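Presenting chain A:
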Amino acid sequence: MTVLAGEYFRSYAVVGLLAVVGVLFVAVAFGAGRLLRPMVPTPEKLLTYECGVDPVGEGWAHTQVRYYVYAFLYVIFAVDSIFLFPWATVFAETEYGATTLVEMFIFLGFLTIGLLYAWKKGVLTWT
Partner candidate 1 sequence: MPDISEPVLQLLLAATVAGPLVGAVAALLPAPPGLKGKSPDQAVLRHGVVVTGAILLLTLALAAGFDHSRPSVMQASTDISWIPALDIRLHLGVDGISLPLLVLTALLTFLCALYSYFRPPTGASPKAFVALLLLLETGTLATFAVLDLVLFFLAFETVLIPMYFLIARWGGAAREQAAGKFIVYTLLGSVIMLLGLLLIGLKAGTFDMVALAADGGSSLSVTVQLVAVVAVGLGLAVKSPMWPLHSWLPDAHTAAPTVGSVLLAGVLLKMGTYGFVRILLPATPDGLHAFAPYLGAFAAVGIVYGSLVCLSLVREGGKGDLKRLIAYSSVGHMGFVLLGIATMTPTGVNGALFANVAHGLITGLLFFLVGALKDRTGSTDIDALAGVAGAALYGRAPRLGALLAFAAVALLGLPGLAGFWGEMLAMFGAFQPAAGLSRPAFLVYLGLAGLGTLLTAAYLLLVVRRICMGAVPEGAPPLADVRGHEAATWTPLVALTVLAGVWPAVLLGLTDPAVQKLLAGGAS
Partner candidate 2 sequence: MHLAYPAVLSALLFAIGVYGLLARRNAILVLMSVELMLNAVNLNLVAFDVWLSTTLRDTLHGGQALTLFTIALAAAEIGIGLAIVLLVYRNRGSSDIDRLRDTAETEADDDAEATAAEAALAADEARAATPYDSPAEKAEAAR
């Protein structure tokens, strides 16, 4: 009773295998690189690069982040769109058409209003 669908996981097993191969490839490449390249660290070399002058302040400086608004927008919209896919698959079923279409327009309406709101609130223009 506790065996989950085996077929389902097979294709992902191959993908997993490929991932392992990929990791191996990267590891080998880095390993080879380590053998081939020189290693002569000096303080100047290890200095953070800022156009050739000595770095000012800390690397993880606080910057004014304007992008978080986009992050919000994305989180809100993109996750909504996960609903599209399962729903897209039932779209083809007979008898579903009209109902689904209405639901789709409701859904699109939501997204549009969200976008409209963000746009009118001036989120998308910088001052």
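Regarding selection, all candidates are chains of the complex that A comes from, given by their letters.
One rule holds in what follows: a residue touches a chain if its C-beta (ideal position, glycine included) is under 8 Å from a C-beta of that chain, and two chains touch if they have at least 3 such contacts; residues count from 1.
Only a predicted model underlies this, so the values are computations on that prediction, with no experimental measurement involved.
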Touch-positive candidate for chain A in this complex, from 1 or 2: 2
Residues of chain A that touch candidate 2 when the two form their complex: 1-6, 8-9, 68, 71-72, 75-76, 78-80, 82-83, 86
